[in-house]
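With one protein chain removed, the remaining protein chains of the complex are shown where they sit.
Order as written gives the chain letters A, B, C and D; numbering starts at 1 within each chain.
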């Protein structure tokens, strides 16, 4: 399509505040955090400890995942309860690469096979592990596999006009089935333990704080990029069609649009973003295993989005940070009570803030205006 | 503050593993409480930092990092499942932390930063099978290896299969069955076991079924009328704590192999049980093997700290080697240089009151093999963290003598 | 007798009813007229209790019902035929009618025969799901359903919409009969009718209220009303 | 190879038994009490020898004592007297005089000893005047055949009058005769056994196929194995269907409550599993109260009491939740998911704080333990049969309520169009609360039933929630019959696949079946058609 429209669209987006906010976030995440981590002496109050950087890196991946979720749920009205699967597949792709990078440094010293295969008497590397020695291939797969799965699955489902809870449940069935499948040691993905014992990524040792900082910054960049892509989509006419599909799918058909393709576009794009998030997540946490496929994980993703504010991209990001931040804090500060507190938070948000945390922001702003 | 020594407690208090792990958190708290009552450690108060990794494996890593980097704990007591241990392992190695892991597991690991106080397969599985093959055990000829589908059962069964075959058991006399976590419909499998056992040869089930799946499994066994004197089931993951959730009236005689039973008569054990019941304020609470492992681990760590005069990890690690603690069954546990313990092996039969009655006990303590001799790749490896090996998985020493 | 006194109703920030007052007496048909979006439906929903009012009072048979919930008002004898039919789509026609039993004592829980005389098509479709009916059939069902409750005040929000001419005529006749208490089971009924179809309204109405932009701009007895004045408010 | 001869020692013992039986007189008193005392030996080998010696005495009293030993009811006091516990009372095993249990500790047994005891009790029981005891004895002889029993069984057969016991004894004898030295006897035994459907018999015959030298006998055995096999195929088909129905009934039970809160009300009720859990804990509490207050023989009645109690408890909790949280969320179904997720977290933690994190023991009452052994080693377990019946009863009652009561009508009207229902005079608030309460109450009752087959822990609900949603949606939201059919068909499919694919792959395949099936019926099995669905 015509190239100027792209930049015109991105720049013409009406909300100046949004762009200022984005710039602010970019500075905070890409400049301030690294500076506080590197330049401040460790005993300074302003020092950003390494574990915080790792933690933030993890949140950034979750935020990207939430963004992906919001794209399909908030805008297309497709409540996917299987988004964890796309995230996990992206993670496995990256995990496979890092597994291959271990080479002969594994415990059994076998250069051709990962430890878990040696130990389960695998004689040779299965065909689907081929190519994962190359970073570019793994990176491609981290996008392509979730994308392809979403495309095929979505095509079948949307074509058959599966909507609402029916769709939610079969996406849940999908991730559940994948979880069970990845549990099976015969699958060749390390069974319950999954992929672990990673040493380095592209030659950078994972244990090094500098590698962690690098991964963190990459995650921040990817989140920013994902945000721009998502924003481009939802502010386009396609975005409005998505919303129309969400509200009255059958009516959209009579206008000549095909909801199948609209949703398929959103679903596939979202799955790819989720896969990307997963691929960045795994090197930062150091393990990927089938529990990432568990239905509860996928439900949690929806919860982040709902807490932050569904149908607002910023809200999704906010929700991911808020819920995970609360979880980190509470599991340490109130290990026996945190479920009460988190549960209460969810209930309070639903009852008090129907539009999520972002809605709260809107409410405050309206009040300010009223006062001014 | 400087007058306290912090220890981390990294056990799930919510989620699927809370069923088992909460008890271990309480055990550590009891030990901490006890040591503080007795004047603390190096003259300082010990403070337990409890976090909840919520049965979520990435969260385990996050919390481990938090404990080590933020809380700066001297040692961590935690983890139950192998995957949680795998998840925190890089964190402990990177930050040079110290983890005491108290659960029986599949072996094939020896990290410089972990002390394994639970049983390795040769301290549990193999003696159990030996017992069943003996006259007292019923001279079992046919075997069902039933487990939850994950590493621990897979490894254990692999080792057992190799072992059984080395004892002349034919392939058709071994049935292997795996089920998902939390499997709760055992009708078909129990019926299959019954069928398998009806071939006219003495049959036994070796169960590495884990966690939630056990209650429905045993209920189904009882209801389908599988009696211990016909087809005994020997379990490696079912202890007193698990039995407390099951009506054992119809399960009398089924077996379990551990390194500890609550029913063992020994002064240390009596004291421990009494202390536990007081601490937890419930006279009905039971004790179990991972609790003993936690107890041993904690005791050893305090002794090592005292010996080293510091909580510095490297110093404590050195002091750990050869450290001895009276275990609760009347013997002595020794920490070997492969970071695993020497422990006695006990085989017990389930009683109607939910306790185990010891029917066999190893003559001596058995030293854990970190690397199993029954897995060819593993047989070559050795774990020894002292000179000249200084290695958890090496085919030859790091330093030439 | 229903009296609406100076009510104000808001949708968020938008002021949909501005100090509206109205009265409807038993035995009389009160007709509310007005262009699209002037607030007729909002007024009816406020009377039924489906939409809260910010200020003002609604009295029915001497009692202040402003704070009552909708179902209490139904029990107090108010029947409602909403705009847009609002049939219980997955209940059968019979069950739809039976929902009207809710405010009735057990002894009166029957469907009056007059209903099937008026709407014969419903009788043949008793076991069909309400949502499967055609638009006009649903509208008939909506009227019938309200009558099952034997209301003393009947609110009809554009009841003729989508109904075939012959039945519109029947409905007109019935409304008249109901108001005049000529039907056996019912006493004199107050009828509050929203209608766009001026001729139909003119024929039936005893009283008029014309609305514009959330306000009643003209009201009075039908006999004294000047048709051109009304028409002026109805044209764009 | 079985030893065809009988070793001299055993022959001697057998002789003793026979002699004793012929005389049927109490053996020398001292001999008896010595033998009983010998049971309290230091090691199992000696205990086994003692038990065998005692049974060889053929004393009628021995059976009771050996049975008590097997059950762990035989105690040895400090002074060496052997006391027997029966229904809480202690008696001297030898003199039958009342005794105290003060310093007595139970005589330990192991499986091997238990096996010996069982055989011994069996043999002794064969000659009991009580037909019930004789039947049990015959069963135990079949279960643990020892060559030395053969002569005894033959003798017992001669005097046996009851046809059923007679039949069993001849089977037992045939079983034993398979190892007889005489090929004719072996052949006759095979003939007698070929109508059996016992896999144990098949096992023995199969074993014979490998070891038999006589070709004629071998051929007969081969034919018999074939005949038994073809019968067992049908048995396994039947067993499969039962298992499928049973699994289906469990799924159904877990899902019915959700069919109300989600299917009828449209609340995406993530706390449904926790309602099941609360029901199960109610069962636990009721059981504990019964245990604490009633004599043991009545404790089994806790279950029928727990069902209504659990209903009331969870109904009340459901109503409370509806009034404080859910009711603000109608028309916002997706938000209900968030709030009920929060509720579910809180309830789990609440139960964890009250009852602890570990499993709680909820015992099957005696009348729900065990099962009927049908042919071919297939056991129809009581708990499953009762659960199938229970869940169908609940379903039918609910269907009737929804369909025919005015509450049911109001419930459906309210959930379809809340404002309009209010305008019709239906008290929507009360109906909503009652409906959510009903769904929760049913989940609570399900929890009681599910406590009978699985564990009772704070995580209990999490194990059922995914399956429950799957069933309700697969069946078609809003259709009870869909839920029924969905649950049963998923149960059956699962159990049909499991033998071929294994439990793990079987479950994966079931999920794939669901995904594919929904493609064909995007609104579930029992989808409503027509315009009414869209509006």
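In this section, a contact is a pair of C-beta atoms (placed from the backbone, for glycine too) under 8 Å apart; a residue touches a chain by one contact, two chains touch by 3 or more.
One rule holds in what follows: contacts and distances are computed from a predicted model.
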Undepicted complex member, UniProt protein name, chosen from "2-oxoisovalerate dehydrogenase subunit alpha", "Sarcosine oxidase subunit delta", "Urea ABC transporter ATP-binding protein UrtD" or "Light-independent protochlorophyllide reductase subunit N": "Urea ABC transporter ATP-binding protein UrtD"
Contact residue for the chain not shown (choose from A:112, A:208 or A:247): A:247
Hidden partner chain, touching residue among C:23, C:104, C:121 or C:217: C:121
Hidden partner chain, touching residue among C:52, C:84 or C:187: C:84
Chain not shown, touching residues in subunit C: 11, 14, 35-37, 41, 83-84, 121, 128, 132-137, 139-140, 158, 161-170, 196-198, 231, 234-236
Residues in subunit A touching the chain absent from view: 1-2, 5-6, 8-9, 233, 236-238, 240-241, 243-244, 246-248, 250-259, 261-262, 264-265
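We adopt the following convention: only the chains that are shown with their structure count from here on.
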Innermost chain by mean C-alpha position: D
Rounded Å distance, subunit C centre to subunit D centre (Cα mean): 62
Distance between the centres, which are taken as Cα means, of subunit C and subunit A, whole angstrom: 53
In subunit B, residues with contacts to at least two other chains: 13-14, 149, 180
Subunit C: positions in contact with at least two other chains: none
Interface residues, subunit D side, partner subunit C - complex: 406, 409-410, 412-413, 416-417, 419-429, 478, 528, 530-535
Residues of subunit D defined as touching subunit A within the complex: 268, 270, 325, 328-329, 332, 334-339, 341-346, 348-350, 353, 462, 466, 469-470, 473-474, 477, 504-505, 507-508, 511-512, 514-515, 518-520, 522-524, 534
Subunit D partner contacts - residues on subunit A that touch it in the complex: 79, 156-157, 160-163, 165-166, 169-170, 172-174, 176-177, 180-181, 183-184, 250, 295-296, 299, 302-303, 306-307, 310, 336-337, 339-340, 342-347, 349-351, 354
